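Taking it in order: structure first as structure tokens, then the write-up.
Just one protein chain is left out here, and the rest sit where they should.
Naming follows writing order (A and B), and every chain is counted from residue 1.
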Amino acid sequence: MRIVVLIKPVPDPASAGERLGPDGRLDRAAVPAVVNGNDEYALEAALKLVALAPEGSDVTLLSMAPASAPETLRKALAMGATRGVLVTDPALAGADAVSTARVLAAALRELEFDLALAGVDTSDGVGGTVSAAVAAHLGLPFLSYAARIEPDEAAKAVRVRRISPTGYDLLEAPMPALISCTQALGEPRYPSLKGIMAARSKEIVSRSLADLGIDQATVGGAVATTAVLGTRTPPARGATEIVRGTPAEGASRIVELLAARRLI
Amino acid sequence: MTGPGAGPGDRLTEEQRLLRDAVRELADSRVAARAAEIDRSAEFPEDMRQLLAAQDILALPFPEEHGGLGGDLLSVCLAVEQLSRACATTGLILAAHELGALPILLAGTADQQARWIPRLATGEWLICFALTEAEAGSDAAAARTRAIRDGDAYVISGSKRFITHGSVADLVTVFAVTDPDAPRHRRLSCFVVEVPTAGFAVTRLEHKMGLRGSPTAELAFDEVRVPAANRVGEEGDGFGLALRTFERSRPAIAAQAVGIAQGALEAAVAYARERRQFGQRIGDFQMIGAMLADMDAATEAARQLLYAACAEIDAASPDAGRWSAMCKLVAGDTAMRVTTDAVQVLGGYGYIGDFPVERMMRDAKITQIYEGTQQIQRLVIARALLGKDS
Partner (left out) sequence: MGALWVVGEPGPEHGLARISTEIATLVRDLAASSGRDVVGIVVAADPGEPAAELARYLPVVFAIQDEAADALAWSSVAAAHVAALATADAPDLILAGAGPDGRDLAGALSAQTGLGVLTNATGVAWADGGPTVEMSVFGGKLVTTSGFTANRGIVTVRPNVATATPAASPGRIEPRTVGGPTLPAVRVVERVSEAGTAAPIEEAKIIVAGGRGVGGPGGFDLVEQLAGSLGGAVGATRAAVDSGWIPYSQQIGQTGKIVKPELYLALGISGAIQHKVGMQTAGTIVAVNRDPDAPIADFADLLVVGDLFEVGAALLEQLRGRSG
């Protein structure tokens, strides 16, 4: 089973230091990058799947990111991925969702896989549209919001439980397929010490736009389809009222507030 | 991942950061809960040793070709620091394991390394470092345990004191006199004794102030035969090998001390945030706040010095001995000061067993004594500064 996992380095959400640069785009240098949270769940799902049938199986990371990304990918390699492919090119700075999908699709087209997995969205963009776009570019069946993934290698098909408002839909499609992954797939493992040390000898191959046969002028910030026109800081919420006292006193203050704001 | 020693400015590589976080996670989830009981029972925590072995932490100091993880000095120290933050005894399991094995790593033949390292890396075997004697502590060169050549073996007789892990080790790295008439620093040779073996006995276990879960033993050698193939390095190399060993092992003790200090600091801060007197958090009183600030600054300074020393030592700096002594000196004194202040911050509660800081203070003291007393560290540094009198 050969699996590609799409990985995006994002500003560390725990740092609370994200900001826009002067060009209105996310300033990726402001805060150290970590692997996008949902992508770790996708990777964990991939590692569990190949563990079921390790013969001839591997997990390749695919990332479109600035050149500093190899360090960020190290944790993903330490978790157990086999290798990484990093698409990096100065012309990609400021790439929007449209460029990103095109470039990822081109890079994925070069790889052989049964499944390509991606997180449902990223903590920096939170758009959640890129994986569907990549699948459309490549003519791959797209199964999204996966809570469970069950490939059938003999039948060259995969079944996915897609989270729905009432429970789940059981989807089925032929492989190769692209699947967007939710946290419901299971907590990502902590890299073992062995995995951490082994990561240093795993290869990360770099691909530039030229390598992918993509004209620089057709992707990246220069041809972005969207632009930030302005920003504002939302008004501060106002001081927090802190109430101590008996539980009954606390409860009645809550009721008072809710009534005053016509919430009850 | 936030917290001291965990920010973007800490200049660790991603690999080192991952490693530190992995050990920290393990320490928080599996080690911390055992610390108080380990201290109370004063029994070697075999479960902690199994845990460290299973997590490949004991493999960290050893080369990959023999099943180790090939970690550099800083990596080992990061692991010791994170473990010691939760339990100093558990941190010492790794530090003492590395100490005992260093002579083999530094001067062992390919055959010796192949024989011993693999099972040390898996943690199946533990190893201890036996240099100190009742009458030879700081003056280690004055050791009297004797190793007499007999055919293709040596016969070792004498006794060693204050040997960490002496009662649980499978291998004993022992330093014995092979040439009593040689100049002081050429009298000793180094041997690895595989125990149990005839004539070897653990004759005493110390009852200690701190690090109570770590067995500190007196070892008796009564005509213990050891194959010549078990001698590490040439005859007379022993003392020099011990010094080269300390260069790399002292930072691990500094790491233990930094870890202890950090644990104490965190306990004191948590207490100062919760405890209210005179209508406010005690942490908001300036005297307490100042203490906490000084504790934090001192711990961070000791940490950064340790990390810098590791880099210097791994880069084979000609100044390695000075760096090693400095980081151990500063960290040990810092641990003692920070833990004492932590007890003070907790006041009466700091003095009783329900809170961890009294244990941390008792644990901290030894970091000013073993692997070279603070006084010895100062001698080393002063000599490095002054050079020899011409």
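One rule holds in what follows: a contact is a pair of C-beta atoms (placed from the backbone, for glycine too) under 8 Å apart; a residue touches a chain by one contact, two chains touch by 3 or more.
Keep in mind that this is a model prediction, so the values were computed, not measured.
For the chain that does not appear, the touching partners among the shown chains are A.
Although one chain is hidden here, its contacts on chain A can still be listed: residues 13-14, 16, 18-20, 24, 37-38, 41, 96-98, 101, 105, 120-121, 123, 125-137, 139-145, 147, 159, 161-174, 177, 182-184, 187, 224-234, 237-238, 240-245, 247-248, 250-255, 257-258, 261, 263-264.
The rule we apply is simple: only the chains that are shown with their structure count from here on.
Those residues of chain B that touch chain A in the shared complex are 1-2, 8, 13-15, 18-19, 22-23, 25, 55-57, 59-60, 64, 69-71. Of all the residues in chain A, the ones that touch chain B in their complex are 14-15, 31-32, 71-72, 74-75, 78, 190-194, 196-197, 199-200.
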